[in-house]
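On to chain A.
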Amino acid sequence: MLTNVRLISKDDLLETVQELARDNYRLLSITATEIAGGFDLIYHFAQGMTMLNLRFSIGYEQEVPSITPFYFCAFVPENELKDFHGIKIANLPINYRQLFILSELTPVKTPLAPRAAAASGTEVLPE
Partner candidate 1 sequence: MAWVSSARKRSPWLLHYETGGCNGCAIEFVAALTPLYDLERFGMLNTGNPKHADILVVTGCVNARSGRVLRNLYEQMSEPKVVVAVGVCACTGGIFHDGYNLAPGADKVVPVDLYLPNCAARPEAIIDALLTAADLLAETRRRDQHAHQRAPDQQG
Partner candidate 2 sequence: MSYPAGLGIILATFLLAPVVGGLLTGLERKVIARLQGRVGPPLTQPFYDLVKLWHKRPQAANRIQIVYVYAHLFFMVTSLLAFLLGQDLLLILFIFSFATVALILGGLSVDSPYSRIGSQREIIQLVTYEPILVLLVIAYYQVTGSFMVSQARSLEQPLLFTLPLVLISFLPVFIIKVRKSPFDLATQLHEPHQELVKGIITEYSGPYLALIELASWYELVFLLALVSLFWATNWVGGLLLAAIFFFAVTVIDNITPRVTYSWMVKFVWKVGLGLAVVNVAWLYLWK
């Protein structure tokens, strides 16, 4: 089951992540799920065998700050969020512009967020 969940708000994210980085937590992944009117975001961290999940929800139009200043490896899941859900990430240093795994030839934009597909207006640049 989903255990050890800490509910936070979007504004607390960077501060919390900074604390976790100081305590030598590892970033496992970031999961987004489309819910009514927006996305449910879970940041999975682990220290040894124990997991810690940070959870908060955002609306379609809201921007999430990138946590790459503390965890450089976050650019991989954050680019995935952009690809599959069309979530807007602020200050992403390595930005594939929605072409990380999907290509400009893919007929579907944001395949894991069908309800948001129409709302996604991000510019797609050719490779």
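Selection criteria: all candidates are chains of the complex that A comes from, given by their letters.
In this section, contacts are C-beta pairs under 8 Å (C-beta built on N, C-alpha and C of every residue); 3 or more make two chains touch, one makes a residue touch a chain; residues count from 1.
Nothing here was measured: the structure is a model prediction, and the numbers come from that model.
One candidate from 1 or 2 touches chain A in this complex, that being 1.
The touching residues of chain A, when paired with candidate 1 in their complex, are 102-103, 105-108, 111.
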